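Just one protein chain is left out here, and the rest sit where they should.
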Amino acid sequence: MDPLALDVAHLLAGGLVLVSFMLLYQDRMTGLVNNFALHALVVSLSVAWQAHIQHAPHLYITAAIALIVKAIVIPLALHRIILQLGIHRTIETVVGIGQTMLAGIGLVALSIMVMLPITARAGTLTQQDLAFALSVLLLGLLMMISRRNAVSQVIGFMSIENGLILAATGAKGMPLVVEISVAFSILIALIVIGVFLFRIRERFDTVDIHALHEYRGEQP
Amino acid sequence: MTEAGSFFVDAVLVIPALSAALLAVLPDDRLTARLNVLAALLTFLAATVLFFERPAPGHYLIVDDLNVVFIVLSTFVGFTTSVFSGSYIAHELETGRLTPVYLRFYHAMYQTLMFGMNLALLSNNVGLMWVAIELATLTTVLMVGIYRTPAALEAAWKYFLLGSVGIALALFGTILVYLAAHSVVGEGLDAMAWNVLVRRAPEFDPALLNLAFLFLLLGYGTKVGLVPLHAWLPDAHAEGPTPISAVLSGLLLNVALFAVLRFKSVMAANPGAFAPGPLMVSLGLLSVVFASFMLYRRHDIKRMFGYSSIEHMGIVTFAFGMGGPLANFAGLLHMTLHSLTKSAIFYCVGHIAQVKGTQHMPDIRGLTVSHPALGWGLVFGVAAIAGLPPMGLFMTEFLIVTTTFARHPLLAIVLGLALLVAFGALLLRLNGLAFGDPRGGRAPARASFVPVVAHFALVLVAGIWLPPALTAWFQHVAGLLR
Amino acid sequence: MALQGLLWCVGALLAISVAAIPVARRRWASPAVYGAALCSSIVGLGLALAALLGGGALLGALTLPVGLPWLGAHFRLDALAAFFLVVVNLGAAGASLYGLGYGTHEEAPGRVLPFFAAFLAGMNLVVLADDAFTFLFTWEFMSLTSWALVMAHHRRAGNAAAGYLYLIMASFGTLALLLVFGLLAGPAGGYAFEAIRAAPPAPGVAAAVLVLALIGAGSKAGLVPLHVWLPLAHPAAPSHVSALMSGVMTKVAVYGAVRIVFDLLGVPTWWAGALVALLGGVTAVMGVLHALMEHDLKRLLAYHTVENIGIIFIGLGLALAFGANGMRAAAALALTAALFHVFNHSVFKSLLFFGSGAVLTATGERDMERLGGLIHRMPLTAFTFLIGSAAISALPPFNGFVSEWLTFQAILVSPALPQWLLKFLVPAIGALLALSAALAAACFVKAFGVTFLGRPRSDAARDARETDRWSLATMFALAALCLVAGILPGYFIDALAPVAQALSGAHLPRQGELDWLTIVPVAQSRSSYNGLLLFLIIALAAGLGAEVIHRWASGALRRSAPWDCGFPDPSPATQYTAGSFSQPIRRVFGSVVFRAREEVSMPPPGDPRPAQMRVRMRDLLWDAFYAPVESLVAYVADRLNKVQFLSIRVYLSLVFGALVALLTVLAVWQ
Partner (left out) sequence: MAIALQLLVQIGQMALVLALAPLFAGYVRKVKAHLLRRQGPPLAQPYRELLRLLRKDVVLADSASWVFRVAPYLIFAATWVAVSLVPTFAAGLIFSYAADVIAIVALLGSARFMLALAGLDVGTSFGGIGSSREMLIASLAEPAMLMLVFTLSLLAGSTQLSSIAASMQASDVGLKFSIALALLGLIMVALAENARIPVDNPATHLELTMVHEAMILEYSGRHLALIEAAAFLKLLLYVSVIACVFFPWGIALSGQGPAAYFAGIGVYVLKLAAGGFVLAVFETAIAKMRVFRVPDFLGAALMLGFLATLLLFVTMAG
């Protein structure tokens, strides 16, 4: 495989990690959604590139799904939700952005530490893809737990899923990738619908202990 | 006779799928309830044939010693639960907690859930199994939220999010397994087929397997409800319709644990891979200890038994972690009997909550006086779940504790004391619920006790006599699991 | 073969219990069930007796294809099992016969009849079991059924709590036994007792096994400090079940201890003997002291069960100590004493519980302070209860004395032991034994005197009626047995010879042929006892005295009011009560053992308020062992309970934390 192809793949995968960091960095709602659109775009691009260099046409479908669903439809839907539910434009974070970024760096380091020795035999392409995918996954989780805001948590989850798609395509010749991505899209669609249906404005983690008592039938 | 077998395998999957589609469109609720039962019954019958007719493993589906028992078990519990849900739903319609529209949705989802679980059990493909388990999860999420009370919605959300994250982790693990396999087996479906994986596992890259198993254990462990990934489980059990609680405890947890077992057998076959034992032992023990203490402060009866499910999943995980022919055998048997017992307990609990009009335990007293059948059913169930003879769980706990104590005394002592603590909590509640002067509604329960009696009879018989065939399968699997 | 027959009896009992479930409410159900149980117990008793006396002809073993699939359920009938089966089935027969009458008063037969039969079956099976799984299975089954019987009158205050404590303690004991067999069977799971006998454990393991076995069996037998449940649970059950639990089930627990320690564990160590005997001595004294402080008739009897278990364990401990030093004859003596006391206690404790049941049905009262004078209304019950009291107080010529006398004889051999600790310890234990015997006499003077003698303290006691014929028949039969075992102990000791031979490698010299049926445990010159002769001479002397006096002196008799030093008070409140009777002993012992404190509130002159005395007592053992556990569990439960109320985000971060932690471990581990 020619080095250029590798470099491109490397560029795209790395770019994904970078965008994940941008997601972590964002503290405005609209900016976050746009950022996520970018995230999805990068994923679809890298998947498409994988399809090209692996000569696996079915991956194009995955790329298309990623592009349409996550780069276009969902961001639009999220924008509408934000407008309709009148969600705050600022994102409420648990710890400061700075600490979050630091933690993110640590996570990336960790994932590389874990991945590189393990996937040594699996070819450089897979190696990079998996390392980056794991970082994206961890960053997404970090985002989910460091943001109090429902929409940003949903976005965090979707970025996890992008990372997984990256990994799946990185695994050379893996069957059922398409089906899996479809299944995932359904999952995400449901989440978004849920946010919309249940009118979850700010947060779906109720911090009010008394409310939880009442919810959980645990009054003595 | 394999083609006959494959026909029945397809039947086990097709019947629920078709009936799901059918039930989604049929309007009349009386009919749908019966249809639901009928479909479940047919599925069960088709599954029982698999005891005798096994198809050759295909690319997507397989029947082997490990899953043949669980597929029959899950279809059986699915059938009995559908019978129970018939009488349960009728009451819900009268009280107006469910509208016919939601009922249609409920039945469709029920069959979809069955389809998902059967697929997960029968699948010979890691990816397919992943998809199936996700499907099952989604359907249960929707059913947990079906009452649309704030509590139900919150429970559904919690379940949904934690479940989704778990699913994501599991997928990553699956991908890693494929990676480990495809460098040996070559690309394509073979690299994801169980029988191939287990056969070729010794040649896999152990490092990849280790990482993969870590993700798989955490991912599917979330579904199993292992501490600290358990948070969704008690609320999902408490807030959903009781038939769903029964299916969750009885089947879905088993299916998730079954997935973990599949991967453990792969790990076990690879000499280079680290032994997953310590990891599973610590997670299992943590779950047992945590759940047994959590039982004490519970006031909601269904949530309490949800925690008891966590405890028992912990026991099973612990047993498989300990490994060895006896402990593995005990673990498999414990999975089987626990799903039978716990689902039967939930049948009783469902009717109790209906006749008493509450799930709040302090408001329920003296059941053996006001509703003898329900009360004594509950007593029997709690005795069985606590591992008292002559019920079957005694055998498994006997094997687990004795074999563990001979190898790691400290672990066994901790486990035993935790079991004792849990028993203390259950018995405390049982004293309040079943005995003393009756309190709460006295209306007679219009319930069909067939499911309860059937389950308890099986549990009782298993405690005294196990069929040799079952023993043989389990022992073979126990050997595979190391 | 006898074993099959016994298993058939068990099967019959199980069938009875299943059949009793649907019909329990019918009027004829109770006599039918008890009659059937009586028949099967009598058959079982006959078979067990035949096996015990048949000299090994009827012993045997078999395996049923149930239980653990690859193991099967092993059953074996050896001398030890045969003896305990005699005890079990004798008690069962008594309880069933008594139940024929007593059961008609039962308000909730549906909660008693099925479990009664199952309970009997369970006790038989425990004794027959010959592999670890079957043993524990039936052991716990016995606990479960007896728990159900304790919960039979669940609406009465305190019974639910008693049942709770009982089942928890029982499960705790079962857990200990689980660990015992885990050690004995090893990781390969050689659960059959033959396999365990074939591979005796290493000394260190054996020590652990011994301690765990003491915990396991002791928690069921009521060994201090594991006795707390017993005085609550035994009285809560219907009286004939109380008799079974106190008289028989505790013996099954003793059987468990004997089976594990003497049979499976191989050669004992001398310190094990010291430990067991010391535990026994402490248990005996603590039990009888508790009983003396007790005013509830049935609880008093339950505490005496604790005392007698202590006496039995003294004998067992001595047997271990002697056996460890190869003194076979002495070991056989101690063991025979213990086993004989097992039999005796099962007889007179059942008798006493039946008596208390008769009192309960006649007056509805268990509190002695509200009884009294019953001897006038229920003379026959009183007579049998008196015999039972004399027997349990170890008074000649009844059976209780013989077994305690044998225990004393064993204690008197102890100076021959080489270990100095034992030389000094055993006499002290002997003093404890003597103390408990004397205190038991005091306690039963109180029990019988306050309940049956004096003047009635309540209307219920005044209007009592004699109990039914079945109950009386049972009580008289057992009373007769107390006397026979007391005056003809030689035959009983000979019957125990094979058991002692099997467990200690020796047995007492045959007593049956000795002239005038004297029993001579060691040697004529050393010590001997002849209950028959004593009985006859005393009867003769008493008769002679009565004859002479009535012949040549006055036989006249006048009735009048009691003199009472010139100022008699008609109100029965002025007679001595149970509390006042035990007051001196409470002052002497209770102030130390129970921290007993008396508070007297004497109103000033002219104040019409009555003077009051309140006695406060604390159970130090409970404070030391059980209260801490209780509070610890509560504390941990409260702390952990906070986890139920976290937010989804925090739960997610738990998952995240777990993932990152494991990844880090992996990264470091590679």
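Letters A, B and C mark the chains in the order given here, with residues in each chain numbered from 1 onward.
The rule is simple: a residue touches a chain if its C-beta (ideal position, glycine included) is under 8 Å from a C-beta of that chain, and two chains touch if they have at least 3 such contacts.
The structure presented is a predicted model; accordingly, all values stated were derived computationally and were not measured.
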item	value
Omitted chain's touching partners, listed by label	C
Touching the absent chain when the full complex is considered, from C:557, C:611 or C:668	C:557
Absent-chain contact - pick from C:415, C:603 or C:628	C:415
Contacting the left-out chain in the complete assembly, out of C:480, C:588 or C:665	C:588
Options C:64, C:267 or C:549, residue touching the unrepresented chain	C:549
Residue of C:63, C:501 or C:527 touching the missing chain in the full complex	C:527
Those residues of chain C which, in the complete complex, touch the missing chain	372-373, 375-376, 379, 382, 386, 390, 393-396, 401, 405, 408-409, 411-412, 415, 423-424, 427-428, 430-435, 437-439, 441-442, 444-446, 448-450, 453-455, 518, 524-530, 533-534, 537-539, 541-542, 545-546, 549, 553-554, 556-565, 568-569, 572, 574-576, 580-585, 587-588
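Going forward, only the chains that are shown with their structure count from here on.
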item	value
By mean Cα position, the chain sitting nearest the middle	B
Centroid comparison with chain C (C-alpha atoms), farthest chain	A
Inter-centroid spacing, chain B versus chain A (mean Cα positions, whole Å)	31
Separation of chain B from chain C, taking each centre as the mean of its C-alpha atoms, in whole Å	44
Shared-contact residues (touching 2 or more other chains) in chain B	157, 161, 165, 207, 210-211, 297
Per-residue multi-chain contacts in chain A, two or more chains	114, 117-118, 141, 144, 153, 204, 206, 216, 218
Residue numbers on chain A that touch chain B, as the complex places them	114-115, 117-119, 121-122, 126, 130, 133-134, 137, 141, 144, 153, 157, 160-161, 164, 167-168, 171-176, 179-180, 183, 186-187, 190-191, 194, 198, 200, 204, 206, 214-220
Touching residues (chain side chain B, partner chain A) in the complex	125, 127-128, 130-131, 134-135, 138, 150-151, 153-154, 157, 160-161, 164-165, 167-168, 171-172, 175-176, 178-179, 182-183, 187-189, 191-192, 205, 207-208, 210-211, 235, 238, 297-300, 303, 359-360, 362
Chain C-facing residues of chain B, complex	157-158, 161-162, 165-166, 169, 207, 210-211, 214, 218, 222, 228-229, 231-232, 234, 274, 279, 290, 293-294, 296-297, 324, 326, 366, 368-369, 383, 386, 388-390, 394-395, 398-399, 401-407, 409, 412-413, 416-417, 419-421, 423-424, 427-428, 431, 435-437, 464-466, 468, 471, 475
